[in-house]
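On to chain A.
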Amino acid sequence: MELNVLMYLVPAIVMFGCGVYGFLTRKNMIAIMISLELMLNAVDINFVVFNRYLFPGQMEGMMFTLFAIAIAAAETALALAIIINVFRAVRNVDISEISKLKF
Partner candidate 1 sequence: MPFSYSIAVVALPLLMFLVLGLLDDRLGRRTAGVIGTVAMLVTTVLAYGVALTYFFGTGQGQIVDGIRQTVTVWNPAWLTFTEDLVVRMGIALDPIAAMMLVVITTVSLMVHLYSLGYMSNHEGEPEKGYQRYYAFLGLFTFSMLGLVVATNIFQVFIFFEMVGVSSYLLIGFYYTSPAAVHASKKAFIVTRLADLFFLLGIMILSFYTRTFDFESLVGTGGVAASGALGSAHGGTFMGISIMAWALTFIFIGGAGKSAMYPLHIWLPDAMEGPTPVSALIHAATMVVAGVYLVAKLFPLYVLEQGAMDVIAVVGAFTAFYAAAIACTQSDIKRALAFSTISQIAFMMTSLAVSSSDGALIEIHGGYGLGYMASMFHLFTHAMFKALLFLCAGAIIHAVGSNENSAMHGLHKHMPITSIAFLIGCLAIAGIPPFAGFWSKDEILVACYAKGLGWGLWMTMVAGLTAFYMFRLYLLIFFWSDHKQHGHHAPADAHWTMTVPLIILAAISVVAGFVPAHDMVTCDGKPLHTQLDWTVAGSSVLVACLGIGLAWRLYYKENDAPERMKAAASGLWTAAYHRFYMDELYQFITHKVIFQCVSKPIAWFDRKVIDGTMNLMGTVTQYCAAMVRPLQSGKVQAYVLTYLIGALVLAAALIACVLI
Partner candidate 2 sequence: MTIFNNILIYFVIIPLLTLGGLALCTNAGRGIRAIRAVAVTGATALVALAAYLVYYFVTARAAGVQDAMLLRSDVMWYEPFNIKLALGVDGVSVVMIALSAIIVFAGVFASWKMNPLPKQFFLWFFLLSTGVFGFFISIDLFTMFMFYEVALIPMYLLIGVWGSGNKTYSAMKLTLMLMGGSALLMLGIIGIYFHSAPEGSPLTMNILEIAEANAIPHSWQMYLFPLTFVGFGVLGAMFPFHTWSPDGHASAPTAVSMLHAGVLMKLGGYGCFRIAICLMPFAANELAWIFLLLTGISVVYGAFSACVQTDLKYINAYSSVSHCGMVLFAILMFNTTAMTGAVLQMLSHGLMTALFFALIGMIYGRTHTRDIQKMGGLMQIMPYLGVGYVIAGMASLGLPGLSGFVAEMTIFVGSFMHEDTFRRVLTIAGTSSIVITAVYILRVVGKLLFGPVVDEHHRQLTDATWEEKLSTATLIVCVAAIGCFPNFFVDIISGSFEPVVKALNAAM
């Protein structure tokens, strides 16, 4: 069976959607972080697939993916550090805890 571009794209979009859903519904900050990773990875798939199927002659999408992965890693690291900070402050990783600043 020949795999066409949509067969990659649909899962990627679903993944992105899952990430968004996860972000919006999870209470745990770590889980939210994971959801964000899902979203970023969905984008990566997009790039790779577009490059591979639509514009096979060049490497731009691939390169972009590499950088995006690196950025995502940096983001995760930073996010974890901050989550630890928050945990130290409120002894919890519940996202609803950090809503003191409002209005």
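The rule we apply is simple: a contact is a pair of C-beta atoms (placed from the backbone, for glycine too) under 8 Å apart; a residue touches a chain by one contact, two chains touch by 3 or more; residues count from 1.
Per the selection procedure, all candidates are chains of the complex that A comes from, given by their letters.
Model, not experiment: these values are computed from the prediction.
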Direct contact with chain A in this complex, candidates 1 or 2: 1
Residues of chain A touching candidate 1 in the complex: 20, 23-25, 95-96, 98-103
